[in-house]
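A single protein chain has been omitted from the complex, and every remaining protein chain is retained in its original position.
Moving on to chain A:
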Amino acid sequence: MTTFEAILLTIVTASTPLLIAALGELVTERSGVLNLGVEGMMAMGAACSFAAAVTFDSTVLGVAAGMLAGALMAALFALLVLGFAANQTGSGLALTILGLGLSGLVGAPFVGARRDPVPPVDIPGLSDIPVIGRLFFEQDLFVYASITLTILVALYLVRTRSGLTLRSIGENHTSANALGLPVWRVRFWAILFGGACAGLAGAYLALVYTRFWSPGMTAGRGWIALALVVFAAWRPGWVLVGAYIFGAATVLQLHAQAAQFGVPSQLLSAVPYLATILALLLLSIRHGRAIGAPGSLGVPFVPDR
């Protein structure tokens, strides 16, 4: 394996959890709900998936537990912001703090346990193609799932009636309600989907990326996922691009240091964040406002009577 291939492989691993979490948040936000609790749901996903995977010695059950944990956290959030029309920003932040704390409790007995690596899917023949072979045809299942998920979310939002409903509710929940669209029900499922994705991203971190669990291991990736949704102007394809730019910037700066390019590491560490700010700037210069933001994003829905 050449250095080039190795770098590309690391970039894929670094980008995948960001992509999965950001896709979930994108669907939630397109329905008009801002859930700032991604970090907390991801932390719970990581802890519960690792706990289940170790207890039952099964990666599949681990992943299921991670997604379930994320979805349950999201359900709690849904209860607050839909049931009680609570402030979404506050509820989301509370969810993050709760998730980080609760994950410490859940994971405490599993500190120090380790899991064996999840074997990559090896497609015979194809994975022997030089350079692109290993990159495209010998990844773990999560990577393929994340790409498939991107396509499905894009198709769902643009091509299906249900996706159209979700988008119109996100654009203007009052009108949507007047048209008789089920605002609460759609938003509930969108929030749950976001939670399950965050949980899946957490499961990937704990089971594939690091293969051990320790408190606070999400280390801010939930926040990056939130930034990615804005970076992508709420479009799934751009979330994919953004996640990979972000992953690449993170990994490449480490390689630049190892290769002694003489660029300050602090600056290099900041590159992904600077890229996000730059992208936002360019988007708003071209369009006058942050394009793509759903009209009802973050506004509590209280129907007129």
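Just so we're on the same page, a residue touches a chain if its C-beta (ideal position, glycine included) is under 8 Å from a C-beta of that chain, and two chains touch if they have at least 3 such contacts; residues count from 1.
In this section, contacts and distances are computed from a predicted model.
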item	value
Undepicted complex member, UniProt protein name, chosen from "BMP family ABC transporter substrate-binding protein", "Glutamyl-tRNA(Gln) amidotransferase subunit A", "Succinate dehydrogenase iron-sulfur subunit" or "ATP synthase subunit b"	"BMP family ABC transporter substrate-binding protein"
Candidate in contact with the missing chain, chosen from A:Gly216, A:Gly237 or A:Pro303	A:Gly216
Residue among A:Ala14, A:Leu68, A:Ile169 or A:Ala293 that touches the chain left out of view	A:Ala14
Residues in chain A touching the chain absent from view	3, 6-7, 10, 13-14, 17, 104, 107-108, 111-112, 114, 117, 205, 209-212, 214-217, 219-221, 250-251, 254-255, 257-260, 262, 264-266, 269
